[in-house]
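Structure incoming, see below.
With one protein chain removed, the remaining protein chains of the complex are shown where they sit.
Right, chain A next:
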Amino acid sequence: MWVTSIDSMDKDSQDVHQLLNELRTKFVETHKMIKTMQGINLSPEQQQQQLQHLREQVKTKNKLLQKYKSLCMFEIPKE
């Protein structure tokens, strides 16, 4: 793209300007896209830590639920 733009600089400055504008637009769009991308607020290491933490939480809560359910020896009337 750059080579093309340089070549065309001599031929038609209008084309060059258009290409440069396109490039600028692409940069702006990429910037916006990066701003809206999800899940990149953290570094990969921090994200992994959080993921592990969540997995642990699910595991612990599952265990607790299992414990509660095994404790419940009475039939609870449904409302």
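Definition applied: a contact is a pair of C-beta atoms (placed from the backbone, for glycine too) under 8 Å apart; a residue touches a chain by one contact, two chains touch by 3 or more; residues count from 1.
In this section, contacts and distances are computed from a predicted model.
S.K.: Look at the options "Proteasome subunit beta", "Mediator of RNA polymerase II transcription subunit 4", "snRNA-activating protein complex subunit 3" or "WD repeat-containing 74" and return the one that UniProt uses as the protein name of the missing chain.
M.R.: Of the names offered in "Proteasome subunit beta", "Mediator of RNA polymerase II transcription subunit 4", "snRNA-activating protein complex subunit 3" or "WD repeat-containing 74", the absent chain's UniProt record gives "Mediator of RNA polymerase II transcription subunit 4".
S.K.: List the chain A residues touching the unshown chain?
M.R.: Chain A touches the missing chain through residues 2, 5-6, 9-10, 20, 23, 27, 30-31, 34-35, 37-48, 50-51, 54-55, 57-58, 61-62, 64-65, 68-69, 71-72, 74, 76.
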